[in-house]
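Only one protein chain is missing from this complex, and each of the others stays in its spot.
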Amino acid sequence: MPPPAPEYDASRIAVLIKEFLTAHDPATTDPGEFLRARFDAGLAWIHYPVGAGGLGAPRDLQAEVDRAFAAASAPDRVIGPLVIGLGMAAPTILEHGHADQRARYLRPLWTGEELWCQLFSEPGAGSDLAGLATRAVRDGDGWIVNGQKVWTSVAHRADFGILVTRTDPDVPKHRGLTYFICDMKAPGVDVRPLRQLTGQAEFNEVFLTDVHIPDSARLGAVGDGWRVARTTLMNERVSIGGGAIPREGGAIGLLTTAWRDRPELRTPAGHTTMMRLWLRAETARLAVDRLRQQMAAGAAGPEGSAAKLVFAELNQEITGAALELVEGDGLRYDDWTMGRPGTADFLGRGPGYRYLRARGNSIEGGTSEILRNIIAERVLGLPAEPRVDTTVPWKDLPR
Amino acid sequence: MPPPAPEYDASRIAVLIKEFLTAHDPATTDPGEFLRARFDAGLAWIHYPVGAGGLGAPRDLQAEVDRAFAAASAPDRVIGPLVIGLGMAAPTILEHGHADQRARYLRPLWTGEELWCQLFSEPGAGSDLAGLATRAVRDGDGWIVNGQKVWTSVAHRADFGILVTRTDPDVPKHRGLTYFICDMKAPGVDVRPLRQLTGQAEFNEVFLTDVHIPDSARLGAVGDGWRVARTTLMNERVSIGGGAIPREGGAIGLLTTAWRDRPELRTPAGHTTMMRLWLRAETARLAVDRLRQQMAAGAAGPEGSAAKLVFAELNQEITGAALELVEGDGLRYDDWTMGRPGTADFLGRGPGYRYLRARGNSIEGGTSEILRNIIAERVLGLPAEPRVDTTVPWKDLPR
Amino acid sequence: MTDLLYSEIENELRGEVRGMLADRAPWKQVLENAQEGRTPYDTDLWRVLAIEMGLAGLIVPESLGGSGASLREAAVVCEELGRFVAPVPFLGSAVVATATLLAAAGDDPAGPGAELLTALAAGDRTAALVVPFSTLPFSTPPAATASGSAGAGPYPVFSAVGGALTGSARNVVDAIGADVLLVPAADGLYAVPADGAGVTRDPVVSLDITRPITDITFDGAAGTLLAAGARGAEAIRAGVGAGAALLASEQLGIAEACLEQTVAYLKERYQFGRPIGSFQGLKHRAADLWVSITQARAAARHAAVCVATGDPDADAATAVAQAHGSLVAVRAAEENVQMHGGIGFTWENPAHLYLKRAKATAIGFGTPDRHLLALSELFHLPAAG
Partner (left out) sequence: MTDLLYSEIENELRGEVRGMLADRAPWKQVLENAQEGRTPYDTDLWRVLAIEMGLAGLIVPESLGGSGASLREAAVVCEELGRFVAPVPFLGSAVVATATLLAAAGDDPAGPGAELLTALAAGDRTAALVVPFSTLPFSTPPAATASGSAGAGPYPVFSAVGGALTGSARNVVDAIGADVLLVPAADGLYAVPADGAGVTRDPVVSLDITRPITDITFDGAAGTLLAAGARGAEAIRAGVGAGAALLASEQLGIAEACLEQTVAYLKERYQFGRPIGSFQGLKHRAADLWVSITQARAAARHAAVCVATGDPDADAATAVAQAHGSLVAVRAAEENVQMHGGIGFTWENPAHLYLKRAKATAIGFGTPDRHLLALSELFHLPAAG
């Protein structure tokens, strides 16, 4: 990637936006056309290279771009279902895809015309993702894939999936992986709802039976899938838990509101629990503010993993306290009917749902245990556990 | 050891005590003479065999024996400095010593005429006791010992120490150890005070330089020291944390007293902290009660390790809360002068001392981390960590 | 000191109940019964437990057709029912309602309470006490005292005009299938046939999918007075007190089951080429849970013995057992989900049945926060301000 073109600053970008809006009146242009044109003008994700939806401009100007388009009531996408595409597939395709792949996938991904999902986790490979078993076997100029993936949100609506497979079981596990783009409409791709303890089926299981994938849909070299997957995962952790929240924003605000509104629920221990959570929510919020300032200053620290870890713990404790605070009302649930929500909703519905949904926060997107390992080893430099699984061939590992 | 003689029950023992007290009037008999006679009559530790201070009677009758002698105002010892001898050395000598050793050591140990200390831990061998480095080398019909021991209470007053040494560095660590009784007055034994963060020097460092130990002072076979040491350690864990306490007994009572006496110190969070600790102290107390009932019923569970673990955590949290509760008074310490107390005092002195002293609770006598490992592996049957240190010769271990 | 061990009889009883539940109430069956839109009760299971094994009348005197055991033995049954999250109305009918009736009937073998007790003991009928499941089990509930809330009392009291009862109560446990409702009224305790005129039962969507709760409304329903005035209130206190104490035993069973499931999974699940139970980060948490559970067992035993024997320590013992039991059950259930990872977050794994049960029991008969407040008042450790 070329270095950011120094000529782009806020005022230069503002001019470009103004010109674009003059040429494409938000009020009269077809939304799809508008979005495609915005992509082609490099005003989609401006830090991406020219031709890939960007201008090679500094990343921190993006927020201003989005604000300017929003202020002009420009057509936009519903972001929820696009999160995996925008946050994970796109940076991976950008870094590891060849020109044809970038040209084919990035624009409809960004405009929302094509939805993406992530085919990584398996029943036997959760925290130990590199131990995955889905096999891809060469077949002419393509591959035949067999296996099972889990925790796949949006899969039932997705056009493509980013897929990690095992192509060589005879080498240690990290070395035998290959990364593909999987057409979710291909024969042999079977998506089934995976119901969670909330009653909802937010996720899916995806069964892959003799799915043919052309070699042109391979991202990165054969056997280099782990390196490609790390790009995806790095972007996943940054994308979770980094959002700006006001004081008493999020789950803590629901708890404090209940406290203020219902004096009959107050106890000394309830007060202490709430105030200690209030304090932790406030310090977490300040830490995220500081992280955002670091990132804006181009010095992102490793605090991203910390933010995800803290969000999970806090959301779990707050929703647990909130459920007990309302006593009798906490005995009641709103609805066990199995829905198929497109995205996770941590703050919606009743206290029972919020409590149950929060259990997933410390599992999805990297368990809290794995995040602690990452912090301990990569940030603090503590020695790794003795490893038994990095030198033996994958097929010989106990499982 | 022969099985407990079935003829000893409470009434039979009561008769024996009565006869003994008639023969040895507590009011007129010399205390030393009285205690030696009591030992010889088998009324010292009645579950020990005949000739070793006992009668081979059921262990649970001991409490009644002690009560009866106390009721008769019989001479007794100050138990504090005898704890290591009574609780650790004696059962080890009983189980692993030969007849001459039992005859030589047990009686003065019990009467308190000879004091014992424990020469186990080393600067490089704390949790990993079996990794210890103190060397014992054969020298004719004896051994020459060199090394350094730490955390040795009573060492500056002790007559004997139970000592674990390395006699074979060329085998894996557990197999190269040998256990001795060390004469603390022998040339080359140098006891120096080890000052703790409380300011006190409750413990000692013991430097052993060319100390000669006769082979007759060896307990158990050469190379079998680990097995002997386990007897000692097993008894150590039982002896800590198993004492009976009334509701609000111990540290929690000092906290609740401060709360009741000084309304100006009360805050909602202070109340919650106190009540949560109160609850934990109460459940810990009930768990120890239940453990004692199990032991009396002959069905001691593995709850002993739990009791020690819980005591340490609770005492630390309670003393920490108590120090903050008194606010300004907590800024003051009573005395930094280095004293040499004979035994640990967890409840004495001011809140600052109690807080600082409590830091040791989770380290001494088995760290809380080691106790958790023991519970996880021995009670729950969870698999051990991958071990790197059990198959290689001790001398080749990284340290 | 109360006897905190299990007697031989209790161990035998436990073995029989556990064997039966393992056979007839495997978790897949429990989950199947608990699908939405259904009442989760397993009536066949209840028939076996209540009638064949005689658990319905466990604490009823032999003179009334019961087993003449005490709440101590019933607590062991609660442990096992918790261990299986079994969908039967033992707590509501055989403990709370029965203990209420026993206290109300007193020594009168010919009163209406005695007749009802005989029917309950035989397993012919079940009963429910019409108070919210969240009722704190103390006669002068600190909640009402401290907050000066509108209700004033610990539970809603129905109006009674010439034996016709009017009023409502929310979140009544084990009432949806009950034949008889025991109702707190201004002038005493009444029995009301559940299918009588003027009785409305609205099923509630319950957080705990294995234990139904119900909103109940009476509009002039005809009732029979079981105990007048203060004796009625005392009987309710006894019933709720028994339920609260024994709920701690249920929580113990929940926690034990969760830890067992966790430990089994930690041994069988391999990641990074090792069983995940060999990682200290997980094993230390399992060890801590085990320690908490040994305490919960001692506390639950103490509470059960105290309510069984009328020990003056019963209120404190119950508050201690319920506060600690709630914390331990919830933590064990949450850790069970977490240490199972993704699979523990699915509907098709038993972990959620325990999580929902545990969290509901933490609210049942008072939250830990309420119990801590009660303890602070009992032991003269006043809150600030």
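Letters A, B and C name the chains as they come in the text, with residue numbers starting at 1 for each one.
The rule we apply is simple: contacts are C-beta pairs under 8 Å (C-beta built on N, C-alpha and C of every residue); 3 or more make two chains touch, one makes a residue touch a chain.
This one's a predicted model, so the numbers in the text were calculated from it and none came from an experiment.
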Among the chains presented, those that the missing one touches: A, B, C
Which of A:Arg38, A:His271, A:Arg332 or A:Arg357 contacts the chain that the document leaves out: A:His271
Touching the absent chain when the full complex is considered, from B:Phe34, B:Trp116 or B:Trp151: B:Trp151
Touching residue (missing chain; options A:Leu16, A:Leu309 or A:Leu397): A:Leu309
Residue of A:Ala23, A:Ala63, A:Ala221 or A:Leu279 in touch with the missing chain, whole complex considered: A:Leu279
Residue among B:Gly112, B:Gly220, B:Gly304 or B:Gly352 that touches the chain left out of view: B:Gly352
Hidden partner interface residues of subunit C, rising order: 146-147, 279-284, 383-385
Residue ranges of subunit B at the interface with the undisplayed chain: 121, 123, 125-128, 131, 150-151, 194-197, 199, 263-270, 273, 316, 320, 323-324, 327-328, 330-337, 352, 355-356, 359-360, 362-364, 367-369, 372-373, 385, 387-389, 392, 397-399
Chain not shown, touching residues in subunit A: 248, 256, 259-260, 263, 266-268, 270-272, 274-276, 278-280, 282-284, 286-287, 289-290, 293-294, 297, 301, 303, 306, 309-310, 369, 371-373, 375-377, 379-386
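Keep this in mind: only the chains that are shown with their structure count from here on.
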From subunit B, the most remote chain by mean C-alpha position: A
Distance from the mean Cα position of subunit B to that of subunit A, given in whole angstrom: 54
Intercentroid distance (Cα basis), subunit C paired with subunit A, Å: 42
Separation of subunit B from subunit C, taking each centre as the mean of its C-alpha atoms, in whole Å: 43
Multi-chain contact sites of subunit B, meaning residues that touch two or more partners: 268, 271-272, 275-276, 385-386
Overlap residues in subunit C, where contacts from two or more other chains coincide: 274, 372-373, 376, 383-384
